[in-house]
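Missing here is one protein chain; the remaining ones are kept as they sit in the complex.
Letters A, B and C mark the chains as written, and numbering starts fresh at 1 in each.
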Amino acid sequence: MTTTVDATRMLDRDRGLDLLRQMTLIRRFEEKCVELYSSGTIRGFVHLYIGEEAIAAGAMRALTTEDAIVSTYREHGHALARGIPARAVMAEMFGKVEGCSGGRGGSMHLFDLDTRFYGGNAIVAGGLPLALGLALADSMKGRKAVTACFFGDGAVAEGEFHEALNLAALWGLPVLFLCENNLYAMGTALDRAQAQTDLALRASSYEMPAWSVDGMDVLAVEDATRAAAEAVRAGGGPHFLELRTYRFRAHSLYDPDRYRQKDEIRQWVQRDPLSALKERMQAEDRLTDDDVAAIEQDVTAEVADAVEYAKAGHEEPVTSLTRWVYSDDGARP
Amino acid sequence: MTTTVDATRMLDRDRGLDLLRQMTLIRRFEEKCVELYSSGTIRGFVHLYIGEEAIAAGAMRALTTEDAIVSTYREHGHALARGIPARAVMAEMFGKVEGCSGGRGGSMHLFDLDTRFYGGNAIVAGGLPLALGLALADSMKGRKAVTACFFGDGAVAEGEFHEALNLAALWGLPVLFLCENNLYAMGTALDRAQAQTDLALRASSYEMPAWSVDGMDVLAVEDATRAAAEAVRAGGGPHFLELRTYRFRAHSLYDPDRYRQKDEIRQWVQRDPLSALKERMQAEDRLTDDDVAAIEQDVTAEVADAVEYAKAGHEEPVTSLTRWVYSDDGARP
Amino acid sequence: MKTTYREAIRAALADALEHDERVFLVGEDVGRYGGCFAVSLGLLEQFGPERIRDAPLSESAFVGAGIGAAMAGMRPIVEIMTVNFSLLALDQIMNNAASLLHMSGGQCAVPLVLRIPTGGGRQVAAQHSHSLEGWFAHIPGLRVVTPATLEDARGMLATALDDPDPVLIFEHASLYPMTGELADDAGAVDLDNAVIRRGGTDISLITYGGTLPMTLEAADKLQDAGVDAEVVDLRTLRPLDEKTVLESVARTHRAVIVDEGWRSGSISAEISARITESVFYELDAPVARVCSAEVPMPYARQLEQAALPSVERIVAAAREVVGTHG
Partner (left out) sequence: MKTTYREAIRAALADALEHDERVFLVGEDVGRYGGCFAVSLGLLEQFGPERIRDAPLSESAFVGAGIGAAMAGMRPIVEIMTVNFSLLALDQIMNNAASLLHMSGGQCAVPLVLRIPTGGGRQVAAQHSHSLEGWFAHIPGLRVVTPATLEDARGMLATALDDPDPVLIFEHASLYPMTGELADDAGAVDLDNAVIRRGGTDISLITYGGTLPMTLEAADKLQDAGVDAEVVDLRTLRPLDEKTVLESVARTHRAVIVDEGWRSGSISAEISARITESVFYELDAPVARVCSAEVPMPYARQLEQAALPSVERIVAAAREVVGTHG
C-alpha cells in the first residue's frame, strides 16, 4: 500500500518552508561539493544524493533526538537533515580536524554521536547489523528510541540484509528499515539484481509490516516515516519502508553513467522533489517568490560559510596518525 | 501445497522393496557407526540421519546419474542412497586410503565424483553457492542435469541461503533445493531461529516454485522430488522442497540432547519412515515377513562387509601429508 | 579450588553478568543447548533469555548486532561457535568493529568482547580445525588474547569487558577439560604482558594458547637432555608484548616459536621478524619455528597428528637450534 498525504497537514506553511529549506540546503551543499571535487579540494569517493533529498528531509523530520540513525556512503543528505552542522560536514569533506569525523572519515564516513548519527557505512548492507545492536541496546536500557537504518536497493541482495531482517523480526527489535530504492546499484538495474523486485513484499516475507512510499514526495515520506516510527516506538517491532526514488546524478563522481537511458533520467528529473513541493505550495498559495528567494539566499550563505569554515580548518599533524586506533589515547567515552 | 502419493505406483512391489532396503541400509549402517564411535574406531564429528532416511532414499531414486548432488555434514544417508558403496563410505569413516575421500574427509566430507556427489559440506549453507555453480556449468555446457542441493532448516537463516536463492532464481539455474526441516538446528527450534517458519513460503518469496512434503513418507518424497526435478530439467528454473522430518537421535554423537521434550521425540518415532513403509506395504499385501527378514540379512551382511573392508584398509603414510593441497601431485582432473 | 578451564570461563561469565547489567551473552546455542562446548551451561536458567540470547545461524548479523550494542553503551559478549565460522563475520569484525573508532574520529568506541573457540586436534577435518587467532592479530583496532591457563581463562574476560575497544578471546577447544587448582579469589588479570611460564637460560620457547601445555612438556624433556629452556606465553597476540619476548631472547640468545597456525604468514613469522629487527646481534643461532603443516586439516588421525605441532617436533627444533644433537 502507498501512503497518501493527509491534506490538512499540507495547510501548514511552516512545515512546507522547513522541508523546502532542508531539501534546498542538501541540494546546494552537494552542488558545491561537485565544484570542490573538480578543483581537487575534496577527494576520495563522493556519492551525490541529488534527486533523493525528499527522503532525508521527510524522514528526519519524523524522527526524534532520542532516535538513532545508521546510514550509508550516500549520506550527506541524511547528515545535514539530521542536524549535523553544514560546517562540520564540509570540514569533513576537506579532511580537516574540525570535520564531524575529525577528517578521518571523509564523505563516506560522517559521524556525530551528539545527534546519534552512527555513521555512513561504505560496505553495502554493512550497517544493518549495527542497527539491530543499537536498537537492542536501547530496548534493553528501556529507552523508547527507534533506530532508523538507511540502505539502498542493492543492499537487499546481500546476505546481511536477510540475516538482519530475520533477526530484527525474530527479536522484535525497534528498527525502522528505510530502503532507498533508486532503481540502480551502481550500473545494475533492480530487475537485474533481484528475483523479487517488490522490495516491500520481500520485507514482509519476514513477517514485518512493510510498505512502499513515493520517495519524491517529501510530505508522503514524512507521514509514512512518522506512522512507521510510531508503530515501532509503540512496541510493534521492526517496520520497513521502501522509498521509491532516483538519483539524478551518476553513482559517484567517478561514474561515467553509461548504463541509464537519458530519457529515463529526464522523466525522473521532471519529478524533482524540490520543484514538486514548491509547485504544491504555490498551488495552495503557501509559497511566494520571495520565500523561495529568501531560502536560496539563506542556504547559499550557509553553504558559503561552511566552505569558509572548512578552508580555515586545521590539518591533523601526521604525528597523531595512529590516534583513535585504540581508545587508550582518549577516545574512551 | 503438499503432494499426495499416486496410489497406482504404490502397487509396485519392487519399488517398495527397493526403498525399504535403501532405508534399512542407511539405518543399520549408522547403528554400526554408533558402535564403532563408542569403541573409538570412528572419530571426529558424526551426525546421524536416523529418522530422516525417507528423504535420501526417496529423493535419490527420483534423480538420474547425470544429476549433481551437494550435501551437508549429515550426509551418510545421501551418500549411500546415491550409490556410493558402503565399503567406501565406511572406509572413509575409518580414515583409510580406501575411503571415498581417501581418508582425508571423514564423516562430514564424503565425496564421489563418479556419482557426481560433490561432497558433504560442514559449513552450514556453505554448499548452496556451490550448487549454483554446478548448475550454471551444466547449463552452459548444455547438459540437461539438475543439481540437487540438500541443507537443513538452520541454513535458512544464513545470508548465503538468501544470496543463493535470489541468484538461482534470477539466473534461472537448474537447482533443486531440498530443505530437510527436522525442526531443530542443534539446540535451536525452528521458531526460535526464523521469523518466517513456513520455509516453503520463505522460498516462494524468491519467485520460485516451492512446496512442503511429508519427509517421513518415502513415497511422497520420491514423487515430489521427481515432479520438481522434471520441472527443473524442463527449464522451469530452480525449485524448492521443504521436507518435514525429524532426527530421532541427538544432533551429533557429542550432543546430550537436553533441549527436546521426550514426548515430542516419542511422537515422531511413532512415524518412523521404515515402519510406515512396511505397514503400508503389508496392508496392501506387498510385503511378507520373509521379505523383511531377507532385507535385514542382506543389509546386515553389506554393513559387516563394509566394516571388514574398512578394517583391512590402509592408513596413508604421513610422508604424503601435504598431498592434494595442490593438484601438481596428480589431482588435475 | 579444583576447577577446569571450561568452568573458569563459566565463572567469569557469571561474574560479569551478575555485576554489570550492561553485559549480555549472545551466540548460537549458548542458551537452551548450553553452548556447544558446554561453557555457558546453566547461565540461561540463571540469567534468563534476555541476557543469554540464542541466535539463529547468522554470524554476520549477531556479531554486527554486538558491535552496535557496544556502540550504544552495552557490554556484549558475543560467542562465535568456533573460529571456523568467524569468516562469515569477518567483514563486521574488520570493517566495523576494528575501524569505527578511527573512522569516526574517536567517537564510536566498540567495547565488544568476542569469544571464539579455536584449534585442531579432534579429527574434525578441514573446515572445523582452523587456528586463525594469529591471523586475526593482523588487524589494527582489535585486541587478540589467548588464555592458556586456568588463571587467564578466569581472569581475561573481566579485563576484556573493561577494555573500551573490541577484544577477541580465543579459547583453544583442547583446553576446556584442563583441570587444576585455582585460587578462590582468582579474578581479573592484565592483558598487556606476556609471561614467562618457566625460566631457562639456554633457549626461549615462545608460544601461546593451545600449544602452551605441549611446549612446557617439551621444556621438561629438554631439561632431561641438558637443555634449560625458558617458556614464554604471549597471552596477547595483539598488541604483542615485544619487550618480554625480546628480553628473554636477549638472555638466552636462541629462540623457537611454537604456533598452531599454518606456518606461512603466521604470527610466528611476525615474532621471528621482530626478534631479528631488535636483538639480531644477540642471536647465537637463527630463530626457528614449529607450526602446523600448510595443509587443510586431514581427518585421518595419523595425518592430523603429523600436521600439528608436537612435543617431539618442539624438542627436535630446540635441540637443532642449541646444536646439541647428543
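In this text, contacts are C-beta pairs under 8 Å (C-beta built on N, C-alpha and C of every residue); 3 or more make two chains touch, one makes a residue touch a chain.
The structure displayed is predicted, hence computed values, not measured ones.
Residue-wise, the contact with the chain that is not shown comes from C:Glu277, picked out of C:Glu21, C:Asp192, C:Glu277 or C:Glu312.
Here one chain is not drawn; of A:Met186, A:Leu201, A:Ala231 or A:Ile265, the residue touching it is A:Met186. Summary of contacts with the chain left out: across A:Gly16, A:Gly51, A:Gly77 or A:Gly105, the touching residue is A:Gly105. Checked against the full complex, the candidates B:Gly105, B:Gly215 or B:Gly313 give a single residue touching the omitted chain, namely B:Gly105. The chain not shown here is touched by just one of C:Glu28, C:Asp54 or C:Asp91, and that residue is C:Asp91. When you scan A:Glu52, A:Glu75, A:Glu158 or A:Asp272 for touch with the missing chain, the hit is A:Glu158. Residues 43-45, 92, 95-96, 101, 103-106, 108-109, 121-126, 154-155, 157-159, 185-188, 192-194, 258-259, 315-316, 318, 321-322, 325 are the ones on chain A that touch the missing chain.
The omitted chain makes contact with chain C at the following residues, 84-85, 87-88, 90-91, 94-95, 98-99, 102-103, 125-127, 130, 134-135, 137-141, 238, 240, 261-262, 264-270, 272-273, 276-278, 280, 283, 285-289, 294-296, 298.
Where chain B meets the chain that is not shown, the touching residues are 68, 70, 99-105, 109, 111-113, 118-119, 121, 123, 126, 128-138, 140-141, 159-160, 163-164, 166-167, 170-171, 323-327, 330-333.
Basically, only the chains that are shown with their structure count from here on.
Each chain gets a centre from the mean of its Cα atoms; the one farthest from the centre of chain B is A. Among the chains, the centre nearest to the mean of all shown protein C-alpha atoms is found for C.
Rounded to whole angstrom units, the spacing between the C-alpha centres of chain B and chain C is 36. Per-chain CA centroids place chain A at a distance of 41 Å from chain C. Chain A and chain B have Cα centroids separated by 47 Å. In chain B, the positions touching at least two other chains are 157-159, 192-194. In chain C, the residues touching two or more other chains are 56, 58, 60-61.
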